[in-house]
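Entry: subunit A
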Amino acid sequence: MRARKVAHMPSNFILEVGLPHYLVLSSLLFVTGMAGVLLRRNAIVMMMSIELMLNAVNLSFVAFSRYLGLLEGQVMVFFVMTIAAAEAAVGLALVVAIFKRFKEVNIRFFEHLKG
Partner candidate 1 sequence: MILSAVVFLPIVFALVIAFWPNKSTLKPLAFGFAIIEFLLSLGIFKYFDPATANLQMVEQYVWIERFGISYFLGIDGISLWLVLLTTFLTPIVLLGSWTSIDQKLKGFLASVFVLQTAMIGTFLAMDAIFFYLFWELSLVPMYFMIGIWGGQRRIYATIKFFIYTMIGSVLMLVAIIYMMFLTKDVVGHMSASLLDFYKLNIPFVGGQFFSLQTLLFFAFALAFAIKVPVFPFHTWLPDAHVEAPTPGSVILAGVMLKMGTYGLMRWTIPLFPEAADYWGWLFMLVGAIGIVYGALVAMVQPDIKKLVAYSSVSHMGYILLGLFAFNQFGATGGLYQMLNHGISTGALFLLVGMIYERTHSREISKYGGLAGVLPIFTICFFIITLSSIAVPMTNGFVGEFLILLGTYKADKPFAFIAVTGVVLGAVYMLWMFKKVFFGEKGELVADEHHPLHDLNSREIAVLVPMIIMVFWMGLFPNHFLDYTKASIDHLVNNKNNYELTYQPTNQSSITETQSLQVGSTGVRQ
Partner candidate 2 sequence: MTNIGMADVFRISPMIILFLSSLIPITIKVIRGNNEQAPAATLFQGLGGLFASAILLATVYTLLGGGAQSTAFARAIVIDGITLWVGLIALMGAAGALLLMHDNPATNGDQFSELVFLTLSSALGMLLLVSAYDLLVVFIGLETMSLALYVMIGMSHEQKLSKESAFKYFVLGSFASALFLYGISFLFGTVQSTYIPDIIQQTANLIGTNRLFMIGIILVVLGFCFKISIAPFHAWTPDVYQGAPTPHSAFMATAVKAVSFAAFLRIISTKSLVGSESLFDFLQWLAVFTMIVGNVAALIQNNFKRMLAYSSISHSGYMLVGVITAGISDKTSFANSGVVFYLAAYSLMTLGAFAIICLMEKDENTSIQIDDMAGYAKRHPLMAFCLTLFMLSLAGVPPTVGFFGKFYLFSSAIGEGLIWLAVWGVLNSVISVYYYLRPIVVMYMKEGDAEEAALDFSATKTAILISAFFVLVLGIISGPLFALVEKAL
């Protein structure tokens, strides 16, 4: 069973692009973004990683929308984009405020609250 799948999958998988492809792509982008949040220390890069995650979500929405034939997915994306922009604005405002205070955007300097 498994052997057959392995044998046939590649050609199908490469030649027939469908919803799963987009979903896999979106999930890869999502976890990449997640990894960015987890690994990068620069506050702005972390925020960018979050944007990446949101974009991955958007991709998934649009893919669903396309393959399910539902426009609502695109509406969702529309909303998500707006909110992401708003988030970015607030986030950057915060980062600027922090920078003004700490002269630093590396999150390792923001560990006063702990325990």
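The candidates were selected such that all candidates are chains of the complex that A comes from, given by their letters.
The rule is simple: a residue touches a chain if its C-beta (ideal position, glycine included) is under 8 Å from a C-beta of that chain, and two chains touch if they have at least 3 such contacts; residues count from 1.
None of these values were measured; they are calculated from a predicted model.
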Next item on the list: Could you sort through 1 or 2 and say which touches subunit A in this complex?
Entry: 2
Item checked: In the complex with candidate 2, residue positions of subunit A that touch it -> 23, 26, 30, 33-34, 37, 43, 46-47, 50, 53-54, 56-57, 60-61, 64, 68, 70, 72-73, 75-76, 79-80, 83, 86-87, 90-91, 93-95, 97-98, 101-102, 110, 112-115
